[in-house]
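As you look at this complex, bear in mind that one protein chain is not there, while each of the others sits in place.
Letters A, B and C name the chains as they come in the text, with residue numbers starting at 1 for each one.
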Amino acid sequence: MTALTHVLPYLVAVWVFLAGCYGLATSRDLIHAVGCLSVCQAATYVLLLAVGYRDGGTAPVFSDVTPGSRPVVDPVVQALALTDVVVGATVTALLLALVVQVAKRHGTVDPDELSELRG
Amino acid sequence: MTETVIVVALLLVAVAATAAVAVRDPVRQSLVLAVLGVVLAVLFTVLQAPDVGLSQLAVGSALTPLLLLLTVRKAKRRGRRAERGRSAGGDGP
Amino acid sequence: MHHLLPLLVAVPLLGAALLAATGRHLPRTVADGAACAVSAGSAALALLLLAHSSPPLTEWAGGWEPVAGHSVGILLTGDGPGLGMAALVCVLTLAALAYSRRSLDEPPHGHAGAFPALVLVFQAGMCGFAIAGDLFNAFVWFELMSVVAYALTGHRVEEARAVQGALAFAVVNSLGAYALLMGIALLYARTGELALARIGDALDAHGPPDALVLAGFVLVLTGLLVKAAAVPFQFWLPDAHAVAPTPVCMLLSGVMVELGVFGVWRVYDTVFSGPGGLPAADAERVLTVLGAATAVTGAVMCWHQRHIKRLLAYSTIAHTGLFLIGLGTLTPEGDDGVALYVVGHAGVKAALFACAGILLDRYGSVDEHVLHGRARPLRGVAVMVVAGALGLAGLPPFGTALGKSFAEEAAGGPFTVLYVLTSAVTAAAVLRVAARVFLGLGPTPREAGGEGAEDAYETTGSGEEPESGRRMARVPDTMTAVPALLLAGALAAGAVPGFGTAVARAVSGATTAGLVHTSVHWTPLGVGLGLLSSLLAVALAAVAVARPGRLAVPGRALPLRRLQSGHIGDYVAWLLVGTTVLGVLALPAVLSG
Partner (left out) sequence: MRLWLVAVGGAGLAALLVAACLRLPGFGGDRHPYGDRAVEAALSRHTANTVSSVTFDQRAFDTLGEMSILFAAVLGSVVLLRQTRDEHRARPEPAAVSRPVRRYALLVLPVALLTGLYVIAHGQVSPGGGFQGGVVAATALHLLYLGADYRALERLRPLAPYEAADALAASSYLVTGLAALLAGSAFLANTLLPYGTFNTLASAGTVPLLNAAIGMEVACAVVVLLAGFLDQAVEIVDEGEHDEHAEHDGGGKTGGNAADGGDHDDSGKRGK
């Protein structure tokens, strides 16, 4: 492997995270902002799985691989990411439920027009 | 070989994520997010994480965009009265 | 005994699940009563475990006891501070549930069990976080308490402000949680472990800190400090606290924010305090600088509020800053002081929020100007607000005073001045409110509204709907009994001899394995400083009430107020700046290493 591919996955995760943050900070639409937040979340999965990868490794499932015959990638990070993917979606749903109510009560989803809580 | 696939998948993820942020219209964004979900699922599978890939495929490409679209539908319907007379904030056809 | 540790989480969760399953068919009183019973049961369990927490209890969830020093399971740590926080959480949840029985509006049809169930899940999340000994597990409970808190904050969906505040809270805290998860991933990449103590060991084995350790530290701390509402991560807090239902405010301000501080202490102490972590000087710089900025910002903003709940929210920020400074001393005395301060503060602040809730339910407003002189009949509440304010100021023998005196002695020098001033200003703001609202002192403030830039950056307290759905003709007894008991608890924390020493022993049992015993008792200097800040508070409040024009110079604090723009994009931008500030403050650790 070249030097670049040694860090590329991490750099991609960082890029995705920062892109999501940028989108969140400059968003003109709360629904779009929630979408950006889920982009940030995706970055954490990429980082976790990249950390757990092992060259030449196979999936840590021994239904058709004899244990010990091949190296396997780290199952722990996969378990962490797997549960978080589903849970992240429900958290997104909760945020969207709040956005729905904001749209109802304020008549807009543009954060620039929400000016009640100040000072 | 595997290495090339991983690099390509990673670059696709980076591009899709950037697009998902850059697309400002929430309807189009949710479609880009669906694409991002699929690309992520592919990446996870080549990273030998089929469990996570499956999860991501179900959630990222179906559930999240669907929720976003439903929210857009509700919000736009609601907001229309307020926005009448103005150009409909960036999501006009 | 240690097998019972997971029950602190399991019991409230089971109660919540059963409540949610049957909530449709239960009358409200039964649902509320059941929730109170579950909460009281877990409080008893927490206190029982706390009594047995020396030496610290450890439990491997799932029975995965370590083999040859390594385990694949999750470690739960039942030491003094952890179980102490858990007990505080349980007691305060019980208080909030008891208070909410009469204060909240009839729940929507078919959702009688939803609110108490959510509160119980909240309790479970906070208890889980308090006893977590595993970094990812801590993240899970952290996320759980955040998610429930968003839902509870936005509970009154009819109110425009409530949903907006809840959304800001949710976005900022979610982003903080993702930063925390990134930090966990980085630390896992370096060490290959998730248990806190193991990560610490592995970092030490790797050698002096480098950029990776720094990034891990910054990201993990970002998540925790967002929760603790340290400057510049604090913007979500006033927005959320001003709009959440009162019982939720009691929990948010009383323990959830403090759990962020606790998390900082736990993570620094077990992961980053070794030679492979962050040198003490750098950690000290990070915590004290942020703490001082937080205390000053909180105090200034607190003084300039007229929305009573928002005012209390800012005073929480100010006190969080004081906690961070105390921790930043990295001495056992500082830790003991902060632990006691947190206990006292929880009682006082929850009681004050409960009183604000009574005002809202009785008069339909929490605006200092609108309520001017209107609350004269509520004598009991007036006494409690004044007592709470003096508790904030640190008047002996409140628990806050004893804790504060220890923390400020440990911090020393200019920080002592900061401690005195911050607590005096926040207390003075509350006293000012009490004088105007309950006694009708001072000139009647003119109605503000539409007068230029100053008013545009002010959140008034009018236009809030009473949480009970209608204005109450008289205040139910439970609603006054709860704050009274909380205040009595805060008083007892300082007045009961031996309580302070017991807290100190619980803390030192965790940090120094019980080797160093500090005995916590009143010192002449501590009493003097406590009296000084109380006097200062009374004087400030008196001047503010008698001569409103003299102290209310709006222009000076305006730049600070403009920052609190209510705009989610701004809050996220400040979060990014905050990570950079954290990185810069901790940078010398890497450069010198």
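Throughout what follows, a residue touches a chain if its C-beta (ideal position, glycine included) is under 8 Å from a C-beta of that chain, and two chains touch if they have at least 3 such contacts.
Note that this is a predicted model, so its numbers are computed, not measured.
For the chain that is not shown, the touched chains among those present are A, B, C, taking the whole complex.
Mapped onto chain C, the interface with the missing chain covers residues 3, 6-7, 9-10, 13-14, 16-22, 24, 59-64, 70, 72-74, 76, 108, 110-111, 114-115, 117-118, 121, 124-125, 128, 136-137, 140-141, 143-144, 147-148, 150-152, 154-155, 157-158, 163, 182, 186, 188-190, 192-194, 210-212, 214-216, 218, 567, 569-570, 572-581, 583-584. Within chain B, the residues in touch with the undisplayed chain are 27, 30-31, 34, 37, 50-51, 53-55, 58-59, 61-63, 65-67, 69-78, 80-82, 88, 91-93. Seen from chain A, the chain kept out of the figure touches residues 1, 5-11, 14, 17-18, 21-22, 25-26, 50-55, 57, 59-63, 67, 71-80, 82-87, 89-91, 93-94, 96-98, 100-101, 104, 107.
Note that only the chains that are shown with their structure count from here on.
Once the centre of each chain is set as its mean CA position, chain A and chain C turn out to be 28 Å apart. Centre-to-centre separation of chain B and chain C, using mean CA positions: 36 Å. Measuring from the averaged C-alpha position of chain A to that of chain B gives a distance of 11 Å. None of the residues of chain B touches two or more other chains. Across the assembly, chain C contributes no residue in contact with two or more other chains. Residues of chain A that touch chain B in their complex: 1, 5, 8-9, 12, 15-16, 19-20, 22-23, 27-29, 31-32, 34-36, 38-39, 42-43, 45-46, 49-50, 52-53, 57-61, 72-73, 78-79, 81-82, 85-86, 88-89, 92-93, 96, 99-100, 103-104, 107-110. Looking at the complex, you find that chain A touches chain C at residues 13, 17, 21, 24-27, 30, 33-34, 37, 40-41, 43-44, 47-48, 51, 76-77, 80, 84, 87, 91, 94-95, 98-99, 101-102, 105-106, 111-112, 114-119. Taken together, the chain C residues at the contact with chain A in this complex read 136, 143, 147, 150-151, 154, 157-161, 163-168, 170-171, 174-175, 178, 181-182, 185-186, 188-189, 194, 238-239, 242-243, 304-305, 456-459, 561-562, 564-570, 572-573, 576.
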